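One structure below.
All protein chains but one are shown in place.
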Amino acid sequence: MTDRHSELPATPMARQIIARRSLLDAAKAAPVSLKVAGSIVLLGLLLVNALIGFIVVDGQLDGEWYDFRDLGYAMERLRIELDEVNLGPWLSYWVTGLIGGLGILSFIGGFLLIGSWIERRLLARFQVRMGPNRVGPFGLLQPIADALKLMQKEVLIPMGADRLLFFLPPVLVFVPAMLAWGPIPWAPGMSYLDINVGLLFVVSITSLSVLAIWMAGWSSNNHYALLGAMRTVAMMVSYEIPISLSLIVVVLITGSLNLGEIVAWQTDHNVWLAVLLPFSLFTFFFSSTAEINRTPNDIAEAESEIVAGFHTEYSGMKAGLFLAVELGNALFVGALVATFFLGGYGLFGLEQWIPPYVILAAKASFGYFVFIWLRSTLPRFRIDQLMTFAWKYLIPLSIANVLVVAVETSIAARWEVEAIFIYGSFAVVNVILTVIAVRTWARVAGYSSSFERPEPPRVAPMIGGLKAARRIKAGA
Amino acid sequence: MDSLGVVIAFYVLSAITIVSAASIFLLRNLVHAIVLLVVVFLGMAGLFLTLSADFIAVAQILIYAGAISVLFVFAVMLTPLASRDNGNSLYAGPGLLLGGAIAAIVVVTAFDVEWNQLTGVALEQRSFTDTIEVIGNQLLGPHVLAFEVASVLLLFALLGAIVLVTDPNNEDGAAAEEEAGKDTAVGGSE
Amino acid sequence: MTTPTEPYVLNIGPQHPSTHGVFRIRVVMDGERIQDIDMIVGYLHRSMEKLAEERTYTQNIPFTDRADYLAAMSGNLGLCLAAERLARVEVPERASYLRVIFAELQRIASHAMANGTLVSDAGAWQTPLLYMFREREKILDLFEMTCGARLTTNYMRIGGVAFEPPPEFWPALLELVDELPERISEYEELLTQNEIFIARTRDIGVISPEDAINGSLVGPALRGSGVPWDLRKAEPYCIYDRMEFDVPIGRNGDVYDRFMVRLAETRESVKIIRQAVENIPDGSHKTDIPLALRPAPGEVYGRVEGPRGELGFYLVSDGGPAPYRFHIRAPSLINLSLLRELARGASLSDAVVTLGSIDIVVGEIDR
Partner (left out) sequence: MTVDLAHYLAVSGIIFGIGVAIALSKRNVVAVLMGIELMLNASNLAFLAFSRFSGAFQDGTEPLAGHTFVVFVLTVAAAEAAVALAMAVLIYRRRETVDLDRISVLRW
């Protein structure tokens, strides 16, 4: 009898969960010939790529031929060729701009499609569920089905809504979200908007979405939306300061606002800024979760409190655009963290063998994975707790961080020692200082009460009403 | 600046900016006016870009479109009982007259004067490549005193805004909330 | 001198993620602060108490399933105990043991749901809820095995229980009982030390023992405030007087304490189930009673400690086959009445978490 129970789960759902197949299982179950053929093809590709890379690195084919790892160089070449056509500089600008823009857009678009599937599947895995697995193989077509559903839905305009301001925000949040990808370097010299003020550009463009969100909330003529919008505005404005302060530190160390140069600095010095500036990394990442409304700072659209926040009243593809922007922003923050703190497209020399943009995409996806991880793990802060955290903890500590790193930078500029020694010592000093500063400041700012863990409930020594309760309380 | 792109950009951006600015005057809804103000700021940033002032353009977006407009939003949202209309006062007539006069004088002067300006090739050659470095050197070189004064000004503005808006009677917000809670709770359970 | 503002009305519900059913709260808010709330119930009203007057006592048992649909077994038990006292029906000992086992399983399932939704309200995106659903799922499997239904069990009868559990029930139950303490420790590790969770629940929605007694609170909400009142100890029914178990009580009466009390009660329930399984005697699971039970005229108030607290059934018999009056003292409704005091002056987020910690079931409120 015992066996029957353990063999056959009682419910269809449980049976399904046990019988489910993963991608790995499918790969394992593939016929041997397919496996062999697949491995041969993969190995061959790797070998060919390595060979080409070897020749390119040696410079034998440089300037003559470009493989898929060097799209940046290829674009540069194309630009030079177009300039020689002599139709004016606008031709090369337009052509390369279109190609680059299309490349970025297709990457983000593809990611938006696959990203929601990844997020839902991963969340399901974290939550011991199955996730979408009905539409297409492993549910891969689910995002397309979702998009189709959203497009078919009626677009509702709430009564009393400000029509103009109600229609604009879905587009207005989409534009900065796409524009902000511009300065990210995908490979040496391969960025869509290679401007000197790249870092400032990113910060300023992302700050534009505040207004779109406020417009969405205000024009909906709905209290939930307004509450969500005001929460978002307050939070985003507050958290822009720690973000800027943590990025100023990056600028101090690398001496450039150009994202490509920041990455190049990390590649040249063979060090990731995450090691040098642990506090900035934390500040940036945490504040970014507030900027893009991800857990644990998703109070702007806390569904248990204010339903969907500022986009409560949006339906159909308008809501879909908000959701898409949210997804895209998560990946974008992943890409920013990778660029500023995790070495960007560089991987300690490996970027000469693996396409650099693949490395960056992998790092950005890792950041995205961390977001999903947090979302499935952490509860949500309250708005006043978040604001307190920004103004009382993050900002003072960030300013101290700027001061420390400024001193270190001036030391590095004057000290004639091996770079590895300088930055190694800075990394050690920064880690120690961060720990000390965070602990001290937490005490100073009165955080100590939460350090002590709350006590578990006690066992009642007697049974009774109010008198018993008072006696127990007095006795304890 | 003969480049077709720059010319088109200039005309489009100035049209957007001027029309939006005029609409701020004409519109009767203050909230719409704020949105249009942001459009003006962004158009201005675009005009700055055509002047190859990249740092200033980005700073303009960051400070004006990102921060000051949010201040305006908060000012409107924090005055909920005040009227949200954008009406004119008695001074509308004289104001319009004075504004029009200033605009007319500046426009006429601008086109009338023979400016000693760079043109053609000299202008094309003199493109600012790295404005940030020069600005930084100037701020911390010849203008360091002004820079420090500006920073002190910002600090005092921050403090002043906080001092102005903080309630002098109960400086501790938590205590105020406790009081409010007590007020409403009385009569319920006791 | 504060900024003059205009309070506005926020309509939470009847369809809202955190009202746990069709239940509406009209909140008057000033910014993020709640000034006053107005609870509007009745969206799920099914006129149970009136309908019950037309049905026999046994026919009324399904109503108790649908009143507190998350704790059907406890509702069954309450009605059966009341009706048995009214009609003076003896219950076999094995039936009492079975009743206790199922009632405690139901308590575990219900507390899992309550704690899971509470943490969901605090913003942990369903993960703890779904973790706790693993155990609830197994318990519901056990119910399905025994009586064919998972939610609306309709298992207990006047004079015993409907069915003897199948043979495969016992090993599965033992397996679950062995597994549960580990799982509960897992939840404690996951949540009770979580900084954000503590920040969201400590000193939020504090109910003093005096307020709790005045507000007539029952169940974990009462014990969370530190009042050691548990009907299983205070007025033991079935076989609870033979069981060894503790009554956990909270220290502050905040949301965190109510959460922790529920977790601790789950542990105690596991203890009770283990003892019951070890000591269960052989014998009949049911006394035979006439199909249309006609108790002598009189009235009775039977009460059990359900997952949400004291669940009472007031029955009046006029000698006929159907009760003359059938009243359910629903713990959710009475616990909910304190929300107004708790929510005033709190922020919206806190009010939502407080509501989650009170653990209401709308089916029971509206009946």
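In this document, chain identifiers A, B and C correspond to the written order of the chains, with residue numbering beginning at 1 in each.
Assume contacts are C-beta pairs under 8 Å (C-beta built on N, C-alpha and C of every residue); 3 or more make two chains touch, one makes a residue touch a chain.
Fair warning: this is a prediction, and the values are worked out from it, not measured in the lab.
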item: Those residues of chain B which, in the complete complex, touch the missing chain; value: 1-2, 6-7, 10-11, 14, 17-18, 21-22, 24-25, 30, 33-34, 37, 40-41, 44, 47-48, 50-53, 55-56, 59-60, 63-64, 67-68, 71-72, 74-76, 78-79, 81-83, 85-96, 98-107, 109-111, 113, 115-119, 122-123, 126, 128, 131, 134-135, 138-139, 143, 146, 150, 153-154, 156-158, 160-162, 164-165
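Note that in this section only the chains that are shown with their structure count from here on.
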item: CA centroid of chain A to CA centroid of chain C, Å; value: 42
item: Averaged-CA centre spacing for the pair chain C and chain B, given as whole angstrom; value: 58
item: Chain A-chain B separation of Cα centroids, rounded to whole Å; value: 30
item: For chain C, residues that touch 2 or more chains besides their own; value: 210
item: Parts of chain A lying in touch with chain C, wherever the complex brings them together; value: 1-2, 4-5, 9-11, 13-14, 123, 126-129, 223-224, 227, 231, 295-296, 298-299, 302-307, 375-385, 450, 453-466, 468-470, 472-473, 476
item: Chain A-facing residues of chain B, complex; value: 3-5, 31-32, 35, 38, 54-55, 58-59, 61-62, 65-67, 69-70, 73-74, 77, 129-132
item: Complex contacts: residues of chain C adjacent to chain A; value: 8-11, 16-18, 29, 32, 119-127, 130-131, 134, 137, 141, 144-145, 167-168, 171-172, 192-200, 202, 209-210, 213, 223-230, 233-234, 246-251, 256-257, 260-261, 264, 347-350, 352, 356
